[in-house]
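Only one structure is covered here, and it is reproduced in the block below.
All protein chains but one are shown at their positions in the complex.
A and B label the chains in the order they appear, each numbered from 1.
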Amino acid sequence: MQEQVIFAGFGGQGVLLIGQLVTYAGMIEGAHVSWMPSYGPEMRGGTANCHVVVSSKEVSSPLVTEPTSLIALNKPSLDKFAPWVERGGLIIYNSSLVESPPERTDVRVLAVPANKVANELGDLRTANMVALGAYLATTRVVGCDTVLDAMKRVLPERRHNLIPLNRQALARGIEIASVWHSRDPGEVSGAQ
Amino acid sequence: MGEKVLMKGNEAIAEAAILAGCRHFFGYPITPQNEIPEYMSRRMPEVGGVFLQAESEVAGSNMVYGAACAGARVMTTSSSPGISLMQEAVSYMAGAELPCVLVNIVRGGPGLGGIQGSQADYFQATKGGGHGDYKLIVLAPASVQELMDLTITAFDLADMYRNPVMIMGDAILGQMMEPVIPGRREKADLPPKTWATVGAKMRPKNVITSLSLDPAKLEQHNFNLGKKYRRIADEQVRYKTYMADDAETLLVAYGTCARIAQAAIDMARERGLRVGLFRPISLWPFPYDALQQTAEESLRVLTVEMSLGQMVEDVRLAILGTKPVHFHGRTGGMTPTPREVLDEIERIVEEGI
Partner (left out) sequence: MKKVFGRPEALTDVPTHYCPGCTHGIIHRLIAEVIDELGVREKTIGISPVGCAVLAYDYFNCDFVEASHGRAPAVATGIKRTLPDSVVFSYQGDGDLASIGAAEIVHAATRGEKITVIFVNNAIYGMTGGQMAPTTLPGQRTTTSPRGRDVESAGYPIRVAELLSSLSGVAYISRVSATSPANVTKAKRAVRKAFETQIQGKGFSLVEFLSTCPINWGMSPLEAMKWIDEKMSVYYPLGDFTRVPEVG
């Protein structure tokens, strides 16, 4: 198993965090892992991304140039990274912020209305967790419980009160992905 | 052995220094290594150590000079432009034979350059950088675990040889997170610091200086340094290989580039190409003999670097014209991709060069 993922979005959407959670969870489950963030000067806005590798063998390159999966929470990230995804790979994108699906027919594409669901949960900041839930359910790269365990270690103590809400958001993401999986793959490519 | 923790490379360096007994840190902010001084500003007070943000790298490196004179295990960290500013102190410390650990989390240059990872400071680190006949011990980790372990080693080597030791990382290694088992210091047999300037109590006074106006004396001092450097070159060569035994094409790369090269080698092997890796860990002393022997059976060598080609000069010195030495480099903060390296491997294999 060698999962190479790029999590990408606007700075502030929490893509570095969900990447870290997958990395941490992978480590807990005994896999070889690495996490590599984008970074820039302080003044920005702009986009953020991280490269995550979860593998059954030692990680060679921590830089992901041919991802097996892409989780894109905004349009610039989808535009930039969709062409990188390897054939047969997976693209999950935030359909609340991206109108049209990526123009690729050789990969699996799952649209997740992450912002909409997060708003329904009462906190837009959980959009990243909705996408993460969908990703975990689709790839099963690490267990959802392990991710929750990782959350306790990654989040500082004072933010542990957010865990129950994040758990709900993850569950909603998982639900969206399972509905998708129960359909015929041909029919749902790019489903909204 | 402790439990595995997920750590950023920069934080692993900082924690390693603490584990190695370093209680004095002087530094100045610069991207992409700010996590080190930030970590130290939290951690040093917890262990009763000193964290001081210097007004510049010039000052910070001279604070290191001072603390080293006073017998401390001391470290400073920076990135390329800051390391350039430290060269005066580095030369003085090498001249005065002071132990200390310097970390360069290299970024793209020259000048202000950029803040993405690079290996373009190889010449500066291994061939001088400052003035005079001197050598730094230069170690190049390729993983977060190695950043931790080699930083701990660096403190012992510094004390063992009374010489500055540099950890040469890059922005990718500094920023990435990997699982680490916090290292432990093996108690090395280190000489007591009888030379330190701690007050001339019950002994003749100690003087630490790099001044020597009598050229004959200065020459003798340089000869002594040279003897020490030869001893280090005999004792401290470090390298690793990967699938090198049957390699027709031998890649040579260090740090992040070695990781990328390894990915390219896996791809090449899947295509049936016999490719392997020689990874120098000590950039100085450079593993000339080991590389020459490893490459003995290979048809060709390909050096991969994040620079215009710096280490490749040492690779050529090791190979001494016995076979072609090719070079593939990206620079300015760009990183070669495994695919790109594979293409280069295929090209030179096909052309039989």
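A few points about this structure:
Just so it is clear, a residue touches a chain if its C-beta (ideal position, glycine included) is under 8 Å from a C-beta of that chain, and two chains touch if they have at least 3 such contacts.
As the structure is a computational prediction, the values presented were derived from the model and not from experiment.
Of the options B:Gly111, B:Pro192, B:Gly321 or B:Gly352, the residue whose C-beta touches the omitted chain is B:Gly111.
Here one chain is not drawn; of B:Gln53, B:Gln87 or B:Gln292, the residue touching it is B:Gln53.
Listed for subunit B, the residues touching the missing chain in the whole complex are 28-31, 34, 37-38, 41-42, 45, 51-53, 55-58, 81, 111-112.
Basically, only the chains that are shown with their structure count from here on.
Chain geometry summary: the mean Cα position of subunit A and that of subunit B are 35 Å apart. For subunit B in complex with subunit A, the residues that touch the partner chain are 4, 6, 31-32, 115, 172, 175-179, 256, 259-260, 262-263, 266, 335, 337-339. Residues 20, 23-24, 27, 33-37, 39-41, 59-63, 65-66 of subunit A are the ones touching subunit B in the complex.
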